[in-house]
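Take a look at the following structure, please.
Every protein chain except one is present and positioned as in the full complex.
So, chain A:
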Amino acid sequence: MTEKFDAIVVGAGMAGNAAALTMAKRGLKVLQIERGEYPGAKNVQGAILYADAVEKLVPGFRDDAPLERHLVEQRFWMMDDTSHTGLHYRSEDFNEEKPNRYTIIRSQFDRWLSRQVQEAGGLVLCETTVTELLTDGRGRVIGVRTDRRDGDVLADVVILAEGVNGLLGSRAGLRERPAPENVALAVKEMHFLPRETIEARFNLKGEEGVVIEAAGTISRGMTGMGFLYTNRESISIGIGCLVSDMARAGHAPYALLEAFKRHPSVAPLLEGSEVKEYAGHLIPEGGYRAIPKLYGDGWLVAGDAAQLNNAIHREGSNLALTSGQIAGETVAELYARRAAPTARALAAYEARLNDSFVMKDLKKYKDMPALLHAGSQNYFLTYPQLVSKAMQNFVRVDGVPKIEKERRTLRSVLAARSLGGLLGDAVRMARAWR
């Protein structure tokens, strides 16, 4: 192969598809390379899709894309071993003409988005692993080497949308391998149930859906969260914890998932379901401080490979779509001006990302990952247990005067976490949140 393209995109996930679609629509000759049998074959997500980011790429996507349910309710659960304390937000406002968030099934959605790339003229090559980046003598990226026979392909620019592991980039010395404290390992199962059963169990009608995000003793003191999302005829359930915590504590990920599934608040929701898939995947959790170099001579990196994930708001797919789109726009504009994609020219990518919600949000929470990591025992074990105890004291009627109950609650809080500790945590949290 000596064919030359205007741009090569590595990976057919959210970021890669957004980049490839953006460039193909603007008339660039695009080659997109995916190692899976089909786009989505290697991709795992909870998964929630944020309409805003998709709408900017495919305005009429709602008529055509494989969407599961639009979300009308968000439940946050703080869990101990036998209870959950919930904060639920449900609003009829979310039953709007153009809903804001949807649950999706990634392998279906990715195939759909990839079809948009192909219809726009992009060439998508699956079952092909890119093994290294080709560079000229001066370190400029000029193409990729694949594991196909005679598999070198040249391009003016390569967009790396290779996912969280970012193997190509770290092999080429563009960035480090993700550190164990900057990635979470999430395991997930797909539980199938008749749609009427799901709608009855979650108080839903039609295409309405619910999200449950859960934290507490389910992560056994590690920085981590559980999730449960309703799809049309299935429930996605999973749990993720920082790899560094998991390696140190010696917990098996599937054991955490089983315990979460067996929790008395969760088990009835899954009862009678048929499991059809078990998946494991890493999630970037390092936030702003873990973002690597985003561009160089002849290359850009987007999505999970650039660690663009908002762990606090559980947003990733929108950051991937938007960063991929901005990467594609940056390249397309250089192409239109017949300007070479030098590092200097591609710096526009970072500047535009900085102006977008992607970097603004990540910057806002830049101190949160370290805070949650350092205080994981308190935030994920002690506080949930205290909250549960306080709630039980509050609602249980047993002849003990309320004033005595309040004293007991206060004593248990102070015994578990001193006044200084409480205030310190509050101040640190407020600072990191700001």
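Going forward, a contact is a pair of C-beta atoms (placed from the backbone, for glycine too) under 8 Å apart; a residue touches a chain by one contact, two chains touch by 3 or more; residues count from 1.
Operating definition for what follows: contacts and distances are computed from a predicted model.
Asker: Leaving aside the chains on screen, match the unshown one to its UniProt name from "Spore germination protein KC", "Ferredoxin-like protein", "Spermidine/putrescine transport system permease protein" or "Lactate utilization protein".
Answerer: "Ferredoxin-like protein"
Asker: Which residue among A:T129, A:S356 or A:Q392 touches the omitted chain?
Answerer: The one listed residue touching the chain not shown is A:T129.
Asker: Among A:L282, A:L346 or A:A390, which one is in touch with the chain left out?
Answerer: Of these options, the touching residue for the absent chain is A:L282.
Asker: For the chain that's not shown, point to the residue among A:I8, A:M23, A:L193 or A:M246 touching it.
Answerer: A:M246
Asker: Check the options A:G86, A:G121 or A:P180 and report the residue that touches the missing chain.
Answerer: A:P180
Asker: Among A:R26, A:K42 or A:R417, which residue is in contact with the omitted chain in the full complex?
Answerer: Touching the chain that is not displayed is residue A:K42.
Asker: Name, in rising order, the residues on chain A that touch the hidden chain in the full complex.
Answerer: Missing-chain contacts on chain A: residues 35-38, 40-45, 47, 105-108, 110, 126-129, 131, 146-148, 164-165, 167, 177-180, 183, 185, 187, 189-190, 234, 243, 246-247, 250-255, 258-259, 275-282.
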